[in-house]
Structures are given as structure tokens and as C-alpha cells.
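I'd like to ask some things about the structure below.
Every protein chain except one is present and positioned as in the full complex.
And then chain A:
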């Protein structure tokens, strides 16, 4: 394990995400709570980054900004060269549909939809035919090893299985970027390991860029790099050598 300073990490030429001078604060009543201040850093293509740090340090906030579901007060966020902070609401929604896959701590599946339908859901925003959507959803479920659970409702699946359905939903549109906020936070160790191995595979074999927030060191160890956020500042970076 090598500890790198931020400046050294910026050497990568193939940058996917570039944050520059990003600030974000929340308003709580009359009070303004600064969360991120003047953050500048890049994430390379095909990166598998673990974002660590104490609770309340702004990890989720940063992930949300990168994923385009929240907007900064200041600064720019370029993804694949495009500044997503400039996109109007509706176009940003289309951009997310095309480019980002989400994995949440509590899986966040639609309780009334089957596993297959949950995976199919993002595809209803494309102009794929019904047949094609089914096939792709089926294929994605196969990738996470759940081909035999297509007809199950989320409530009929274990936590680990639900999270795998959620991963299938995140990759079914073949997005460049996967964001995962504490994806193993609610799982037992064995399920967590399975989920993390799937994510590693997605990164390694399918070239997905993954940003994962976690406070579990064992989980972070599956990433290629670890970044730590402390009171809104990126303090240091760890490069993980997997091989």
C-alpha cells in the first residue's frame, strides 16, 4: 500500500470526472452548514475508488454531486468533459439515465415490482422494445447470479440478493459510472463479500468506473484506491495494488 498525495494522483491523463473548486453547504433552519469547501480533484476512467471518512464528513454529498442528483453551490463538475452543473434539470435526468448506475445502502428496490421488473425499470426510459428490455434485464440478472430469482419480489429475497438485483438495475443501461453509497452497510459479511466481488468484476472485466462510499476498511480493500474525506477536505489517497 502506497500513500500518495493529491497532487501526485492528478497525473492520470485519462480523466473521467473532474471536480474543480466545488463547494456545498446545507441550510439547517437559519444556519448554514458547510459540508464541502473548494474541493478539486479528478477521478480516472476505469477507476474503482473507495471514499472513506467519518460519519457526516460529506461522503454521500460528494457522491451525489458526482452522480448529478445534487448540485454544488459553487464550482464545476465535469464528467467525460461535460460540465453537468450547467445542465438544466430535465437534461440532467436524461444524462443520469444514460451515464450513471446507482447502488444504495438499503437496495431501494420497488417493493411491488419483481426482480426482473426492477431491473427493467431504467430501460423504460430508452426506446428499446419490450422484448429487448426483458432480454437485457435477464442478462443483467444473470451477471449477478440471480437468473433463478427473476419472478421474486424484493421481500422474497435476502439482503444480499436484493443488493445484487440493485446492481443489475444499475448496470442494465450499461452506464460508464457506478456510484455506490455504503453498498455493504446493511449486509452480513458473506453477502458483502459477494457484492464487492461482483463490483470488482464489473470494474475489471467491464471497465466500469466505480465510486463507492464506505466506512468499512474490509470493503474499501476491494477498491483500487481509497480516498479519505475529513471535514470536507480530501486528506490523502491510498493506492491499492490488487494483484
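Here, contacts are C-beta pairs under 8 Å (C-beta built on N, C-alpha and C of every residue); 3 or more make two chains touch, one makes a residue touch a chain; residues count from 1.
We take it that contacts and distances are computed from a predicted model.
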{"item": "Omitted chain (choose from \"Multidrug ABC transporter permease\", \"Electron transfer flavoprotein subunit beta\", \"Urease accessory protein UreG\" or \"Nitrite reductase\") - UniProt protein name", "value": "\"Multidrug ABC transporter permease\""}
{"item": "Option from A:64, A:191, A:209 or A:228 whose C-beta touches the chain left out", "value": "A:64"}
{"item": "Positions on chain A contacted by the hidden chain, ascending", "value": "64, 67, 69-70, 89-90, 93-98, 100, 102, 104, 106, 108, 110-113, 117, 120-122, 124-125, 169"}
